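Here the complex is missing one protein chain, while the rest keep their positions.
Here is chain A:
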Amino acid sequence: MMAYHSFLLEPISCHAWNKDRTQIALCPNNHEVHIYQKERSGWMKIHVLKEHNGQVTGIDWAPESNRIVTCGTDRNAYVWTLKGSMWKPTLVILRINRAARCVKWSPRENKFAVGSGSRLISICYFEQDNDWWVCKHIKKPIRSTVLSLDWHPNNVLLASGSCDFKCRIFSAYIKELEDKPAPTPWGSKMPFGEVMFESSGAGGWIHDVSFSASGNRVAWASHDSTVAIAEGGKTPVVASLYLETLPLLCLTFITENSLVAAGHDCYPALFVYDAERSTITFGGKLDVPKQSAQRGMTARERFQNLDKKATADNKEAVLESLHKNSISQILVLEGDKAKCTKFCTTGMDGGMAVWDVKTLESSMKDLKIV
């Protein structure tokens, strides 16, 4: 049910998959992007993309057009296209004076959004006449670094999570590219830069945001160990859950009602949304550790423990989870956000794990994915 591959001994800064999931692009905590190909017996590095002058903080791989966009702390973004057997970069001027932190292709892949420490979001699209990527800025009312972004399926609305403790939904409508979008539960007038929703929190930095498959719900994970979901409407209804665990760093919807999230506790967990009661409940840990043999303690060990740690317990400070360090990114691998069958996590332990939803459901009693 869980497959784990250790790529590096350092954190994987970010990763993205190609359309048929045979290749993974990841940043090995430096200025490069490495692309690995799945072989029968493991993973083989087939490309190294060298262009950034700073750590690569975001990678997104467009499934249909097969273009990769990367962004980094060097304040740049590059769009990479495969020419023969080489990936060729094209610089995109983001006009930011701080590090770029996250990047996402829109669903129709005709634009992408970059969040940065410049307290703004750059919406970039290709201008045919000038043969050149241009960008427009969404600035107000963002007051700190934008850490995460997620597009609504209508290709116009964009959810953002920021260090100013707010999750916001903006309109990133570009009139040169598309027709006026149809009304959504978040509103009907969507001029560029319009704030369609803003959370009221002042709890903690928003590490990740995710729209549900329909786009009618948005979830966010905050550094004060809370997770929240807002349901679009005339007055959006917000449900939140105060966790008893360490903060979550990443999350994604796997059905319209279920969220999988992970973070500093190193295991993915399920959260279930009940729209009628407007509640979020913890649905269970999705990591079944191998039961380590409990050996008995000698009297000497007991005394040593008492002397060193003031407790006679033999609880070892060893993580039993699959990932041995914080999980920083989670992506849907198979299926989609309406019905995800496999998802993938990468973390600070340099490892990548693939989780099979069906086998998780059948092997853990009490686990119900609705």
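Descriptive notes on the structure:
Note that in this section contacts are C-beta pairs under 8 Å (C-beta built on N, C-alpha and C of every residue); 3 or more make two chains touch, one makes a residue touch a chain; residues count from 1.
Simple rule for what comes next: contacts and distances are computed from a predicted model.
Per the UniProt record, the chain missing from the shown structure is "Actin-related protein 2/3 complex subunit 5", taken from the list "Centromere protein M", "DOG1 domain-containing protein", "Actin-related protein 2/3 complex subunit 5" or "Mitochondrial inner membrane protease subunit". Touch with the chain omitted from the figure is made, among A:P89, A:P247 or A:P268, by A:P247.
Residue-wise, the contact with the chain that is not shown comes from A:G203, picked out of A:G54, A:P185, A:G203 or A:G335. Counting the whole complex, the residues of chain A in touch with the unshown chain are 119, 143-144, 164, 202-204, 223-226, 242-247, 264, 315, 317, 319, 326.
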